[in-house]
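Accompanying notes for the structure given below.
Missing here: one protein chain of the complex. Every other protein chain is in place.
A and B are the chain letters, set down in written order, and residue numbers restart from 1 in every chain.
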Amino acid sequence: MSAQLTRDDVAKVALLARLELTDDELDTYTGQLAAVIDHAADVAALDLADIPPTAHPLPLVNVLRDDVIRPGADRDEVLSQAPSVEDRRFRVPAILGEEP
Amino acid sequence: MTLNLTHEPIEGEHFTITSESTGDVWEIVVGLEVHCELATVTKLFCGCPNMFGDEPNTNVCPVCLGLPGSLPVLNHQVVELAMRLGRALHCSVEPSVFARKNYFYPDMPKDYQVSQFDRPINVDGWLDLPDGTRVGIERAHIEEDTGKNTHAGGSGRIHGADYSLVDYNRAGVPLVEIVGRPHIRHPEQAKMYIDELRAILLATGASDAKMEEGSLRVDANVSVRRVGDPELGKRCEIKNLNSLRSLGRAIDYEARRQVDLLEEGIAIRQETRHWDEGAGRTRPGRSKEEAEDYRYFQEPDLVPLEPSAEWVAAIDAALPVLPAQRRTILAEAAGVGATESGVVMAVQRGLDGLALAAIDQGGEGRRVLTHVEHNLAVDGAETLDPKHLADLVGLELAGQLTATQAKTVLAEMVSSGSSPAAIATELGFEAMDSSELEAMIDAIIAESPDEWSSFRDADEKRQAKLQGFFVGKVMKVSKGQADGKAVTAILESRRNAPA
Partner (left out) sequence: MASIPTTAIEIAAAVRSGELSAREVLESHLDAIAAREPEINAFNLVLADEARAAATTIDERVAAGEDPGVLAGVPLALKDNLCTHGIPTTCSSRILEGWRPPYDATVVQRVAAAGAIAIGKTNLDEFAMGSSTENSAFGPTRNPRDISRVPGGSSGGSAAAVAAGFAPISLGSDTGGSIRQPAALCGVVGVKPTYGMVSRYGLVAFASSLDQIGPFSTTVADSALLLEAIAGHDPRDSTSIDSAAPSLLDVLDQGVAGLRIGLVTELMGEGIAPDVAARVRQAAEALAAAGAEIGEVSIPALSYGLSAYYLIAPAEASSNLARYDGVRYGMRVDAATTAEMNAKTRTAGFGEEVKRRIMLGTYALSAGYYDAYYGKALKVRTLIVRDFETAYKDFDLLLTPTSPTTAFRFGEKTSDPLSMYLNDICTIPTNLAGHPAMSVPFGAGSDGMPVGVQLMAPALCEPTMFRAAAVLEHAAPPLEEAFQ
C-alpha cells in the first residue's frame, strides 16, 4: 500500500475529474492507483534537478497559419449530434458554479 | 456600523479614505486585469470568422467546438497583434509556450482553456498615465475566449436559471490578457488606465477595445491598507465591470466596504465579487463547487513560440507614435507640462497633430491648446488650416480679438474655411482702443459709487467677487467686445489710484 496515495486523494481527484465513485470503487481504485504510484516511486525519487523537461518529442517551433477564413462545420450537422438543443444552441441544465 | 468616510487627496495623487471614528487614513490599492479580443479575421486556432453578433453556432468548426480528434493551429496574426501590443506596453517579448488550464465549464468546448501560463509572450512592461503615474505591466499573454451562456427560465440570470443555452461562436476567439501591477491608487486613475490602454489598443490596431460589446473586459483587484503600511492588504477580485463608470464606482464601493470591515476588526476574505450596477454594490460570487486546481501543463498539441529578433524589430519599427509619446511631444512644443489638461485632451481627442502644426506655424502654445481643448469639436477640425489657427491666436495676443470673439471666429473658420482676419472684419470685431475702454469703465464706476467703494476697501476674497460685477457690466455695455484682461488691468489701476 502506498505511503503517498490515500483514499482521500482518490476522492479528491474523482471530484476534480467529475467522476462519481461508490465506497467500494473508492477502495478498489485506491489500491490499484497506489500500486501504480508505488511503481512510479523510482521516478519520484530521482534527483533530476539539472535535467530539463521534455514535454514534447519534436523540436518544432513557430508553427503558424495565415489569418484566413476556412470553411467550418455545418451547424445543423453539429447540432444534430447534441444531446439537447434549443433555439440553435446547446442546452444544459442549470449552471451553479462560477466561471473562474 | 457605517463609518462616515471622507475623501481627501493627499500629495495630489493618492486617494485616501479617512475614518472619522478612528482617524485612520486608508489607501486604496488597485491592480487591473484586462482581457481584450484581438482584431483578427479568424479565431486563435482555427479558420472560423472572429465575428461579433452572428447567428448562434454559425462560426464554428471541429477545432473551436473541441470535437474529438481536432487539433489547434496558431494564427500568425494573433502573434503579430499580441507582440505589437506588448511592445507598445514596453514589454519584452520572450519565447513562450501554451498551457492547458483544466476546469469544467459548459461554455468551454474542451473543458480546458488554452492559455499561456508560466512562459507568456510579453513580460514586464509599463504604461504611463496622463497624470504622470507609471503603472507596471506584469505580463500580456495570449489565450482563447469561451463561448456564451444564455440563462433561461427562472430569473433569466445565472442564479436561479432553470437551464442555459450555449453558443460557441465566441469560443476560440483570440484574447490578450493584460495583467497590470497594483500601482493604481484611485478610482479615477483606474478609469484613466483603461482609457490609456484603449488608446494604445486602437493605435496598434490590436483590438477595437469596445467595453460595451465585451471586446474589452476589466477585472479589478482591490485592496486597502493604512497609509504607510508597506504590506499589501488581502484583495478581492471584482468582476462584471461593463463600463468605466462601473469600474470607478465599484472600486470606490469595494474600498469602503473593506475599510468598514477592517476597522471593525474583521479580516478580508480573498474572493471574487461581482459588481451590481443597479444596487451600486459588490456581492460575493457563488462559492465554487469544488476546490480550484487547474492542473496547468504544457499544451502538447501546440509547439513553442519563439519570435525571431527580426520579427520583433519589424514590429518596433512599425509601431505608431503612442499616446504618452504624443503628449510629451505636444507638451514640449507648447512649452507646458505633459500632464496639463490641454495636452491630455488634445491627444485624447486626436487633435494633437493640428495643435502641433498650429504651434509650428507660430501659434502660441497655451492659447492653441485652449482652443483645441475647449472650442473645437473633433468633427470638422480636420478641415481646419493650422495656419489659420495660428493666426487666430496671433490676433488674440495682439489684442485684436477678445477670447469670446476668438471663439466665435473659430467656429466660423471651421464652417467657412476663411481666414480669421477676414471673418473678424466681416463680423465687425474690431478691437476697442484703450482710451475708449477706459472712458467706458470710468463711466461705469461713476454710475455705481457704493459698489466701487466696497470694492476698493474689501478684503481679497470679496474683491474678486466685486471685480466680477464690474467686468460683467463692461462686457454688457461693450457687447462683449472688450478684452477681459484689459478690463481687469484698468480696474486694478483705478483701484490703486489715490482716491
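In the analysis below, a contact is a pair of C-beta atoms (placed from the backbone, for glycine too) under 8 Å apart; a residue touches a chain by one contact, two chains touch by 3 or more.
On a predicted model such as this, the values are computed, not experimentally measured, just so you know.
*Asks:* Using the touch rule from the top, list residues of subunit B that touch the missing partner.
*Replies:* On the side of subunit B, residues 62, 65-74, 100, 102, 104, 106, 109-112, 164, 166, 289, 293, 295-297, 300-303 touch the unshown chain.
*Asks:* Residue-wise, where is subunit A in contact with the chain that is not depicted?
*Replies:* Within subunit A, the residues that touch the unshown chain are 5, 9-10, 12-14, 16-21, 29, 32-33, 35-37, 39-40, 42-44, 46, 48, 51-58, 60, 63, 65, 73-74, 77-78, 81-84, 90, 92-97.
Methods note: only the chains that are shown with their structure count from here on.
*Asks:* For subunit A and subunit B, let me know how many angstrom lie between their CA-based centres, rounded off.
*Replies:* Distance between chain centres: 41 Å.
*Asks:* Quick check: in the complex, which residue numbers of subunit A touch subunit B?
*Replies:* Answer in residue numbers: 12, 15-16, 18, 55-56, 58, 60-73, 75, 78-79, 86-100.
*Asks:* Which residues of subunit B touch subunit A in their complex?
*Replies:* The touching residues are 40-42, 46-49, 55-62, 64-65, 67, 73-79, 95, 97, 101, 103-107, 146, 149-152, 154, 158, 161-168, 272, 285-295, 297-298, 300, 302-307.
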